[in-house]
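Removed from the display is one protein chain of the complex; every other protein chain stays in position.
And now, subunit A:
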Amino acid sequence: MKLKAVRFVGSVGGLSSSSSSFLRLPPRFFLFPHQRPRSISSSAALSSVPRLRLSSSSTTWPPTSHSHSHSHSLLPQLPLFLRPPKYAASLSDLQIWHDWAKSLAASVGSTFLDSDNGPHSSLLCRELGWLLEDALPEGTDPSSLLSQMRLGAPTDRVKLKVGIRDLYSLWRRRIEERRPFQYIVGCEHWRDLVLSVQEGVLIPRPETEILVDLVADAVVSKVNARLNDRVWADLGTGSGAIAIGIARALGSGGCRKVIATDLSSVAAQVASFNVQRYGLQDIIEVREGSWFEPLKEFQGKLTGLVSNPPYIPSMNIPGLQAEVGKHEPRLALDGGADGLDDLLHLCHGAASMLRPGGYFAFETNGERQCKFLVDYMENELKGSFLDIQVVSDFAGFQRFVTGFRQ
């Protein structure tokens, strides 16, 4: 394993670098050691790995493209909240921005909600508060600052992690382009983690948090099966959320390892960044490649296998909420004609890769896919699995299929 230096792009995700307020980070932010697998050169891996996908829409897949010609967009970007507060604005300017942003959010009303189940203006207003929270130095309380705005001297300066002009363009893009809030601030709060995310990486969803609890429960309930040792895998890791979640849930001690794979180079780099930020680089190994490709040496040896693969049926993609359909990587969403392409591939893989007694948990699109998978595993893969279960998310949707290798 070699260390590879990764350069951080200093601009707020996607902002033009020619902008006058282009964010430059101090030198210490430019070099960040990342663990990358020696065995795979990303270009070779990507060109050689066939992805199990029957969708015909592959040619239209947007900027998650693996091509090195877009290398600039592949560089991990530092989330807003991690940047140094090297900007400043007067209280009154910040207030003017805040009022403007609030009225822009309010003007949305329920139009997004009505058109594609997007966010209501009340939710946008809450996001605005979080944007301010991330843009202010640590320990500055946005709500007390806002009340101070009304009381304090308007010439008082406030330190910021982003220039005031960028705040305008960031919020405009949130509302006008429906750019996901998490891409705006470059992070997503997930479980007790704050994960870096950016264009090209799926934003981890609240539902997926439960996947980690399922793993933790399985490990506790099957103490004799020694599920907490040896190798776990998170396939299609995206931001690394599940891998980091289970690495922390599996507890310390024992010779355990979590391998996180992703076909997307940008996802692999963002995942590596998040792994480093939580100091888990000795436990989690990020490998670039499709599904089980990078795991060949673990055939029949995996202790656990978790994944949140693309599962949305291709025909549903055009009707998705704009934040998802227009901005998030199709690679991470489109599961083929009935959304089951990758899930079925994972089922077959689980049968061959898991050791006897090994555990798996997959996220699905809902009841139909859960039923189909259970049926498929019990009949088509008869004799491979034990104790197959369907678990619902907190909204009451059947969301996960779990079980053990026979």
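Operating definition for what follows: a contact is a pair of C-beta atoms (placed from the backbone, for glycine too) under 8 Å apart; a residue touches a chain by one contact, two chains touch by 3 or more; residues count from 1.
The working rule: contacts and distances are computed from a predicted model.
Peer 1: Quick one: the chain not pictured, UniProt calls it what, "Ras-related protein RHN1", "Guanosine nucleotide diphosphate dissociation inhibitor", "Peptide chain release factor PrfB2, chloroplastic isoform X1" or "Small ribosomal subunit protein uS15m"?
Peer 2: So the chain that does not appear here would be "Peptide chain release factor PrfB2, chloroplastic isoform X1", according to UniProt.
Peer 1: Using the touch definition from the top, which of A:76, A:119 or A:240 touches the missing chain?
Peer 2: Within the whole complex, the residue contacting the unshown chain is A:119.
Peer 1: Hey, which of A:191, A:277 or A:345 is the one touching the hidden chain?
Peer 2: Among A:191, A:277 or A:345, only A:191 touches the chain that is not shown.
Peer 1: Among A:76, A:163 or A:180, which residue is in contact with the omitted chain in the full complex?
Peer 2: Of all options in A:76, A:163 or A:180, contact with the hidden chain holds for A:180.
Peer 1: Any idea which of A:76, A:310, A:336 or A:358 touches the chain not displayed?
Peer 2: Only one listed residue reaches the unshown chain, and that is A:310.
Peer 1: Just checking the interface: what residues of subunit A touch the absent partner chain?
Peer 2: 113, 117, 119, 122-123, 126-127, 130, 143-144, 147, 180-182, 188-193, 202-203, 205-209, 308, 310-312, 316, 320-321, 323-324, 328, 332-333, 363-366, 393-397, 399
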